[in-house]
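Only a single protein chain was left out; the remaining protein chains are all shown in position.
Presenting subunit A:
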Amino acid sequence: MTFFKDTLVILISQVVFFIGGLIFFVKQLFKNYEIKDIKVQVIFSSTFALSLTLFLLIIFEIVGFLDSSSRFFHWRLSLISILVMVVAVIPYYIAFSLISNIRIVSSRYSTPLTIILWLGFFYCFWRIGDKFPLLSVNAQMFSIEQGVSRIGVIGVTVMAILSGFGAVNFPFTNMNYFIHPVTQNDVINTERKLLQTLDMIIAKKKRIALEKKNRQKQQNTTKNSFWGLISSVANKSSMSENIGQLRLEISGLEELARQLFLELTDMKNMQERQKWSSTWQGKYFNFLGLFFSFYCVWKILMCTINIVFDRVGKKDVVTRGIEIAIHWLGFQFDATFWSQHISFFLVGCIVVTSIRGLLITLTKFFYSISSSRSSNIIVLILAQLMGMYFCSSVLLLRMNMPAEYRVIITEVLSGLQFNFFHRWFDVIFLLSALSSIFLLFIIRKPLVMTENSASTSFDHNN
């Protein structure tokens, strides 16, 4: 009886999550596109709902909400369904959409081709697992652990890249230290240059249009006489030279106009940021950026130490924090009681921020690379990434929970080498953070330089 009740609770929450996913899809992601294929919507929302069910089960584990055997059952069920989605359903639909978008292939061959593509994907997916020491020796052949471990590798990679980049980018975009000042004069000057360039382009294009018109007129009138023929040939070659020359100049000017426009956009964005940094919100974010930069530096140090000294933490954050509080700071409280609440709070925070962070990143990514033709495929790819991401964040979450709450994860996924995943996260985080620092540094340098060079080159032209 309790099993039914528990199943009902979980089902209801899954429905709620599904509806939430639908709303996010329609209102945020697909804001500018018409929804033509409802399957895509359903797939996205169900992946979202399944991932959130996993988190919900962890939270129930900590709070001790439902019966433990039903939790265990639902845990296995959700893991298997996410596996099926991420390995079978979504790749199949991605392959199908890709193939139906290519016009050369007739629709008769699309299903067999899709199956072939999917088999290829599955083979690659399996091979990934052989390279890494994911499982302990006694794992079986076709078990959940096999699937989850491979998903875990990919998901952890994505997570580490995103957090590495995010940790570096946040201070960069929010701290006042990184704003280089832009005066209104600079903006006005760039606008003036842009308009002058546009005027020159217009003038040259008008000349080309007039020459073409004259050439047409000449062709119509001087076709008959012999002399007319010769003069028309001579004129034609000189005119086409003219036009060719003008076209070259125009393409140079158009490129310059584009550069100036991009500079103008950057300058205006920087102005907006300057204005924003003097508001309360701006100041708060500036402070947060400072905090994050310290966190980032500390995390990079920790990762390096972990890798160099081959150290993997055994104790989780909560227990260690409580120990420190009791032994060193002298607080006296009931460790077991508080550990439950603190881990609930901590895990809840992590879950909420990672969901929110991922959805925002997905939206930004989607807006920047999608077009009306490719929107379906990109959403499916994002759904795949989302499934893998949430699945592996569950694995990594295990590190943050005290031993008595890790039971459910360890029971189901007994064969996994969790330590490997943490080490892998550290490595990729380090790589990602360092390369983002490097990249951001490089991108900023030429920006400052082109402003100076554009102004000097333009003055030469004038």
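Remarks
Simple rule for what comes next: contacts are C-beta pairs under 8 Å (C-beta built on N, C-alpha and C of every residue); 3 or more make two chains touch, one makes a residue touch a chain; residues count from 1.
Just so it is clear, contacts and distances are computed from a predicted model.
Of "S1 motif domain-containing protein", "Rab-like protein 3", "ER membrane protein complex subunit 2" or "ATP synthase subunit f, mitochondrial", only "Rab-like protein 3" is the UniProt protein name of the chain excluded from the display. Within the full complex, the residue among A:V84, A:I116 or A:I202 touching the omitted chain is A:I202.
Across A:N269, A:T304 or A:T410, the single residue that touches the chain missing here is A:N269. For the chain left out of this panel, the touching residue among A:L57, A:A167, A:V182 or A:A257 is A:A257. Residues 31-34, 188, 191-192, 194-196, 198-203, 205-210, 213, 254, 257-258, 260-262, 264-265, 268-269, 272, 367, 371-372, 462 are the ones on subunit A that touch the missing chain.
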